[in-house]
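For this view, one protein chain was removed and the others were kept in their places.
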Amino acid sequence: MGNRPPIVVIRNLCKSYFRGNQVIQVLNDISLDIDDGEFLALMGPSGSGKTTLLNLIAGIDKVDSGIIQVGGVDITSLSETELAQWRAMNVGFIFQFYNLIPVLTAFENVELPLLLTGLSKKERRTHVETALSVVNLSDRMDHYPGQLSGGQQQRVAIARAIVTDPTILVADEPTGDLDRVSANDVLELMERLVHELGKTIIMVTHDPRAAKMAHVIKHLDKGVLNAHPQTDF
Amino acid sequence: MKIPIAYNLRNLWTRRITTVLTASGMALVVFVFAAVLMLAEGLRKTLIETGSNDNVVVIRKASESEVQSGVERLQASIVETQPEIATGKDGKKLVAKELVVLITLPKRGTDKPSNVVIRGIGESSMALRSQVKLVEGRMPRTGTAEIIAGMSIAKRFQGGGIGETLRFGMRDWMVVGIFDAGNTGFSSEIWGDVDQLMQAFRRPAYSSVIFKLLDSSEFQKVKERLEKDPRLTVDAMRETRYYEKQSEIMARFLRILGLSLTIIFSLGAIIGAMITMYSAVANRVFEIGTMRALGFQQKSILTAFLLESLLLSLIGGIAGLFFASFLQLYTVSTLNFQTFSELAFTFSLTFEIIYQALIFSLIMGFIGGFLPAVRASRMNIVDALRAS
Partner (left out) sequence: MHILKLIFKNAFRHKLRTFLTILGVAIAILAFGLLRTVISTWYLGVEASSASRLVTRNAISLVFPLPLSYKEKIRQVEGVKEVSYGSWFGGIYIDEKHFFANYAVEPETYLKIYPEIIIPPDQKSVFFRDRKSAVAGRKLAERYGWKIGDIITLKGTIYSGNWDFVLRGIYRGRDENVDETAFVFHWEYLNESLKKTSPLRADQVGWYMIEVTNPNIAAEAAVKIDRMFKNSLAETLTETEKAFTLGFISMTEAIVIAIQLVSFLIIFIIMAVVANTMSMTARERIGEYAIFKTLGFGGFHITGLIFGESLVITMVGAALGIFLTFPAAKIFGKELSTYFPVFIVEPETIYMDIGAALVVACVAALFPAWRAVNIRIADGLRRIG
């Protein structure tokens, strides 16, 4: 495993925002490698830039300078359209607030990313059913998000993230809005995805229990990656 | 406790696009509403200014208009001798035996023919109409083929300008003067010597006899005497009433059109306001909950949202009136279905119309905002606070 090249390579990444006419340096010269099959937790106080880093890796935000390679592709050089296509193939998203479309059923929500592929209706059905069975929700596929609990909704969101079999999964505070029991279910599910299915997960979290599940923990503070991970939570 | 108006103003400002869209929808409605009222008012004004309440028009019984009427010379001279007729400054009786015919003349530029009224006038015709003034040239001399043209004719018809000639009745007629009759129907007329015109058109009878009453209250007496005289077959009416009757069909048409448009348009605008206000409420559930928790009464919330809707409609109303006021620059000229002659009138904006249009827009705002405001005020505090 260790011999394979890292799946995510980040070099000298910089990113700043304007707030009014004030420039805020969010990420300052970040370099990072993430191996294939790794479960990485990004930690740090609010405003440390962890969500920004995650968004950049997932290709939904643009860098100021530096390089991000995912699966050998330099995503900083892709156009908006190419980036959208790339995301559809390579990234699965898991959000804090699940971000399901309320007017669609669990099945339809999971099916959504597949509409961008050339799969037939029947193939899509098989994929969606598989993904929902992985997250243990095969019996809830015709329910609308409003009819599901928070934990169930997050599991639907995870099914949606894995249905296209993406290169990486990115998760932004996946347990942030869940009670303890549901949070454990979700974390165990993610752990299973890494162990049994060999997925790569990059997760931003505040939750030390969530971080414990991860193989690697990186701390981000004031836009700089901390070389000496602290475990003083 | 009242919620300050600044809160509403800021909310409208924050949701600028929606505010502008809703207000402009309302502005258009108020524009149409005002335009219709202005048109009706303009028509009314023209008619009132055209006729004078002291003048009496005598035409043949049941003939409805001067163009269709015929009053024979003998009958006309009986009318002329009525004792109630006023006397002018020069000592002459203020009475005129006139001829009115329609002719077709081509317009300047387009060559399109349009109907024009030619009026054969007597010595007192000018004195009978104080609103008509000669502004250029001179009056036609009796016994010649000379005519004077109304401003609107001079401007818009070929050969209508001073020094030009018009051809009709197999003769050429020289325009020797231009008269200004303001907004009245006379502006679209051509005047010439009545005897010359009767000859040219081979008309044996006058069309009407017009006279001014010495005492306005004696109208009923004269009317009865004239209409009962066995030697006469005439109708007598006040000049104001006569011109009003001339455009009754047109006025009714404008009324029906205006009313149906206003109803349809205001329905649309009320729906627009309702959509906007419902969404304003939906977007501010949390705010409403907070305010209620802070101790504002249901009544205050209701008032605040109603006020916001009223403000919105007032903005629309003012904008609509602003644009409608420019309509005063336009003159509408159209065929009067009843007389087949041209009827020209302007849009006229009065304080009453401004007031009515603003009230109208506020009513739209009230109806559109009422249900959403009720929803806002009835909201459960706990539920509202939970929504984020």
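Note that the chains are named A and B in the order they appear, and that numbering of residues resets to 1 at the start of each chain.
The rule is short, and it goes like this: contacts are C-beta pairs under 8 Å (C-beta built on N, C-alpha and C of every residue); 3 or more make two chains touch, one makes a residue touch a chain.
All values derive from a computational prediction rather than experimental measurement.
Listed residues A:V9, A:V73 or A:L112: the one in touch with the omitted chain is A:L112. Annotation: of B:G51, B:G120, B:G150 or B:G169, B:G169 touches the absent chain (contact as defined above).
Only one residue from B:G161, B:G182 or B:G268 touches the chain missing from this view: B:G268. Think of the hidden chain as still there; on chain B it touches residues 17-18, 21-22, 24-25, 28-29, 31-32, 60-65, 67-68, 101-104, 112-115, 168-170, 201-202, 204, 233, 245, 248-249, 252-253, 256-257, 261, 264-265, 267-269, 271-272, 274-276, 278-279, 283, 332-335, 337, 340, 342, 388. Considering the complete assembly, chain A touches the hidden chain via residues 52, 55, 58, 60-61, 80-81, 84-89, 91, 93, 95-97, 99, 101-104, 107-108, 111-113, 115-116, 160.
Note that in this section only the chains that are shown with their structure count from here on.
The centroid of the Cα atoms in chain A and the matching centroid in chain B are 70 Å apart.
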